[in-house]
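Shown here: the complex without one of its protein chains, the others still in place.
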Amino acid sequence: MSTTTTDVRVDGRASDQLRDIKITRNWLDHAEGSVLVEFGRTRVLCAASFTEGVPRWRKGSGQGWVTAEYAMLPRATNTRSDRESIKGKVGGRTHEISRLIGRSLRAIIDTSALGENTLVLDCDVLQADGGTRTAAITGAYVALADAVEFARSKRLLRSSTAQPLKDSVAAVSVGIVGGRPVLDLCYDEDVNAGTDMNIVCSGDGRFIEVQGTAEGSPFDRAELNTLLDLGAAGCAELALIQKAALEASK
Amino acid sequence: MSTTTTDVRVDGRASDQLRDIKITRNWLDHAEGSVLVEFGRTRVLCAASFTEGVPRWRKGSGQGWVTAEYAMLPRATNTRSDRESIKGKVGGRTHEISRLIGRSLRAIIDTSALGENTLVLDCDVLQADGGTRTAAITGAYVALADAVEFARSKRLLRSSTAQPLKDSVAAVSVGIVGGRPVLDLCYDEDVNAGTDMNIVCSGDGRFIEVQGTAEGSPFDRAELNTLLDLGAAGCAELALIQKAALEASK
Amino acid sequence: MSTTTTDVRVDGRASDQLRDIKITRNWLDHAEGSVLVEFGRTRVLCAASFTEGVPRWRKGSGQGWVTAEYAMLPRATNTRSDRESIKGKVGGRTHEISRLIGRSLRAIIDTSALGENTLVLDCDVLQADGGTRTAAITGAYVALADAVEFARSKRLLRSSTAQPLKDSVAAVSVGIVGGRPVLDLCYDEDVNAGTDMNIVCSGDGRFIEVQGTAEGSPFDRAELNTLLDLGAAGCAELALIQKAALEASK
Amino acid sequence: MSTTTTDVRVDGRASDQLRDIKITRNWLDHAEGSVLVEFGRTRVLCAASFTEGVPRWRKGSGQGWVTAEYAMLPRATNTRSDRESIKGKVGGRTHEISRLIGRSLRAIIDTSALGENTLVLDCDVLQADGGTRTAAITGAYVALADAVEFARSKRLLRSSTAQPLKDSVAAVSVGIVGGRPVLDLCYDEDVNAGTDMNIVCSGDGRFIEVQGTAEGSPFDRAELNTLLDLGAAGCAELALIQKAALEASK
Amino acid sequence: MSTTTTDVRVDGRASDQLRDIKITRNWLDHAEGSVLVEFGRTRVLCAASFTEGVPRWRKGSGQGWVTAEYAMLPRATNTRSDRESIKGKVGGRTHEISRLIGRSLRAIIDTSALGENTLVLDCDVLQADGGTRTAAITGAYVALADAVEFARSKRLLRSSTAQPLKDSVAAVSVGIVGGRPVLDLCYDEDVNAGTDMNIVCSGDGRFIEVQGTAEGSPFDRAELNTLLDLGAAGCAELALIQKAALEASK
Partner (left out) sequence: MSTTTTDVRVDGRASDQLRDIKITRNWLDHAEGSVLVEFGRTRVLCAASFTEGVPRWRKGSGQGWVTAEYAMLPRATNTRSDRESIKGKVGGRTHEISRLIGRSLRAIIDTSALGENTLVLDCDVLQADGGTRTAAITGAYVALADAVEFARSKRLLRSSTAQPLKDSVAAVSVGIVGGRPVLDLCYDEDVNAGTDMNIVCSGDGRFIEVQGTAEGSPFDRAELNTLLDLGAAGCAELALIQKAALEASK
């Protein structure tokens, strides 16, 4: 991506520049699909588990189910956090992100083509440096694609021609930092952002989810438009990276 | 608001028409501020509790704190839901909405002017017919304003001239139903919406929070723009209703 | 009711005088029966949910089930209480009152005539000023009666002649305040009561539940007898108010 | 006690006859007071723990605190129950009984004379055959008296002349079984009782707690009076047994 | 047992001497097997519950299941501990010991001969003075044997000749206290032990479980060998005591 501004950011990137993105497929031996995705120092392990059958409330519908669970290791962050298992309850932020990942993936899945099968995406943040939820979505899609391909090759789907994947999905954060709209915020930028927005796009460039929050003062329509442009372009770039990763031999 | 389309909705409204909005102040005798807010059949009781002091992590900062808790009575809905107190844990949706309300209110509060005092906004849905979170934000602002005024009149703030309220805040849902963008969805519309978006605006017309989700297929930028227009106009109309309610004698 | 003493209470009532009692039926649109019951400033929303089927342990018995859940909104009281959903457990007091309401209602229900159907009574205290449990029982009976009538009219019971309601039920608190036995204590009286008693009576004037507690010093048999007289008379008066409410057109 | 009716009960007792009551003091080596109390086959281990200091909300009041916790071993009953520790929550019945025991003991304690010290009464049912809560109260009083005496002898109270015990307390169940009022119901009687009542009396014969429940049909005032007579006489007899136990050398 | 050293321990025992061991069978009326086992002042109530059927995951296997739950009463110890039921979770130590008891008993059970039946062993520590887990295993075996015999006599097993008990099992603690290896540590010794080991042996003298922990400094192979000798001899002695208890008429 060409640089459109000359001012550099805390890590030297241009405003519209993604961090180094790495997608390592098959990082695990057991999972039907697995990816270690890295957005700079943010590192998320995404495991896709394919199981036959669906939750009770969906039985007999002929339709599959896709869900996700997000979590962070205690020392993924600068200072250690307590484990949610030990606190005995899952926090609001964790719930919120798990739900976002699940919705984002379901938006590009044809549950009829999936048949009565379930895909669970576990997204565990091994190291956090901002943008963990968007990295998780971006990596989870690749793990999901591998798990779907596994199921197709093992003839676990309804028919050999069924294609549960309607499109790809990628996500990225955008925000206004120091008065300037920037793409793919690292942690240092995130804590200083006046507005923080997560954009989830399908491979065809449309929006699946748009979540913008004024951390400091409210933002106007012009700023919103700029952020949407920046995020859509970032997602398009990520879609190409996902495609390349999936086209590489395993 | 003048009707801009002639097609009627399930309840006869124009696309850009709000439901009947009622704001009843001082619905409770004990709370420092309280509002029963109604968006059509959606009915939310908002209670603002003012207490001196702040949570431990904020002590000594000289700044106040505003937080919110959202919940729904078991029979607010068509079929009864189990109580979260009995299930022993708060669900992800509840957490998500509580956090949204809290963030929205904090965006228009000057915590320095508030001083080391805490405002808790309890938003309990007595009856649900779509748009409970946006009704809650809209009502909670009025309860908050009354509680702040209470604190000012009782000289509980740092100075008599301190004004913690920087602006007002209102919220409304918009969505694409049957291919048409509409304002303030009732439950029947909500379940049929292809895209669902919640818009939170400050009184000066800027955005505090934008949350759009593709329930069915992804939405494009043009649709997004239309929804943003519709939501911003709805919030402006709600701001006037809030103002009128607050100007009425108690 | 005629006044039998001339000394007035904190709110000007005679010893044997109830507070203003209001029963508003059909306060909710969705519930099969619903009542907003007010004993002075105490305000409880009672919703009766009728569902076909019974809990697993009762299946095949041919008998229905009636149960109740009591809760208090955080700001029902003078100072805000923490939510039980957030604390992750239901307190002993809440459990105790839910069980009392359930037992009281089951005492006047013919579960065979109800057939294998379940009625859940949700009693949520919107505002508390003493006597919330007795107000809840009194209001819940009216909501229950409406839900039973709903089920009869929809032919959801075993037969059109089945009448699950064997009688009505009402409840009131009595206590010794400042050495004087009084009826229907408000909060200020309740905290000063030496003895506190809750009386639940069926419409025919018999006792369903009697719970007396010496808060200060023990009470003797004569005091107990006076309290029982006072409570039984109060329940009789409430039974007339319930009857009038149910006879009014909806 | 002389027999007042000639009809025998399931275990051969007269209507007004207690089961064999045994009170074994100092059953434990560590506790400041401990009693194994037996009402026939009902067997409850009551341990009184004396500790200096009071809960936070009572600090600086100069007053002590007495509280109780009731629980049942899994195989105290005919069929094994699940442990509340493993279920992760304490049931309503357990809460209710713990609160009853605590209130009953506090009614005969002078918390000023106790000073800022705490007494916790653990009442664990080792074997259940009806009347576990009343046996627990009766045994707990004796354990409490021993713990108070321990504290006095160790000079842990405010003054050597302080006497925190204002009176004794005992409890017994009464009920209507097969149409006949009877004292101290065993389990077989309890499950067949039409009305079930627990009576807690101070040593001077006054009432501390009266809890009557119509399990079948409501009860009238005459039945209530008979049950109160029966319970008061039973408590008086238990008070003598407690006194004898405490007068025996340890 | 003959004394092999002349130095005495805190309670006057020789290094290889058990505390007074008492096994009281049928301490409960309801349980299929029950034992009050005492190792000196350590007192554990072991109840064996026999029920037909097995947990879901074992259905159709033709094999039975044996499991155990260990717990301690709050005042079993010198200072009162909080109840795990009230804390809402079972601690790590409790889990660990429950699992140890279960594994130890399953090692001597022929689950095929047991058929699809379940035995639950509840081991509740009434008083603790060290070695509660080993006392629990030793007592639980006797309760288990009685429950198996009960099931055989009631013809609840697959065949009258089926013998689910393959052997007996006993357990004892050993440790290095003050530099000297000793058998069956009481609490005072336990807190001062440099190395602490629990030995579980079958009746034929083989090992079922060996758990040794260096509390202070690591231990060498020679010390380990001595402790294994001491523990094996202690278990052999306990096996004789168990045999005698089971041969006594009930």
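Residue numbering begins at 1 within each chain, and the chains themselves are lettered A, B, C, D and E in the order written.
The rule is simple: contacts are C-beta pairs under 8 Å (C-beta built on N, C-alpha and C of every residue); 3 or more make two chains touch, one makes a residue touch a chain.
Note that the coordinates shown come from a computational prediction; the quantities given were computed from them, not determined experimentally.
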Legend entry - In the full complex, displayed partners of the excluded chain: A, E
Inset, instruction - Can you work out which residue in A:His30, A:Arg56 or A:Arg155 touches the chain that's missing from view? - result: A:His30
Inset, instruction - Write down which of A:Leu45, A:Leu144, A:Leu165 or A:Met197 is the residue touching the left-out chain. - result: A:Leu45
Legend entry - Hidden partner chain, touching residue among E:Lys22, E:Arg58, E:Lys89 or E:Lys243: E:Lys89
Inset, instruction - Give the residue, chosen from E:Gln17, E:Thr42, E:Ser85 or E:Ser98, that touches the chain omitted from the document. - result: E:Ser98
Legend entry - chain E residues touching the omitted chain (full complex): 89-93, 95-96, 98-99, 103, 107, 167, 197, 201-202, 204, 206-214, 217-221, 224, 228, 232
Inset, instruction - With the missing chain put back, which residues of chain A would touch it? List them for me. - result: 28-31, 34, 41, 45, 47, 49, 51, 69, 71, 73-80, 83-90, 94, 120, 122, 124, 126-127, 129
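In this section, only the chains that are shown with their structure count from here on.
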Legend entry - Counterpart interface for D-E, drawn from A-B, C-D or B-C and sharing over half of its contact pairs: B-C
Legend entry - Angle (degrees, nearest 5) of the CA superposition of chain C onto chain E: 120
Legend entry - Distance between chain centroids, defined by C-alpha means - chain B, chain C (Å): 33
Legend entry - Centroid spacing, where centroids are CA-atom means, of chain C and chain D in whole angstrom: 29
Legend entry - Separation of mean Cα positions, chain E and chain A [Å, integer]: 52
Legend entry - Residues within chain C bordering two or more other chains: 88-90
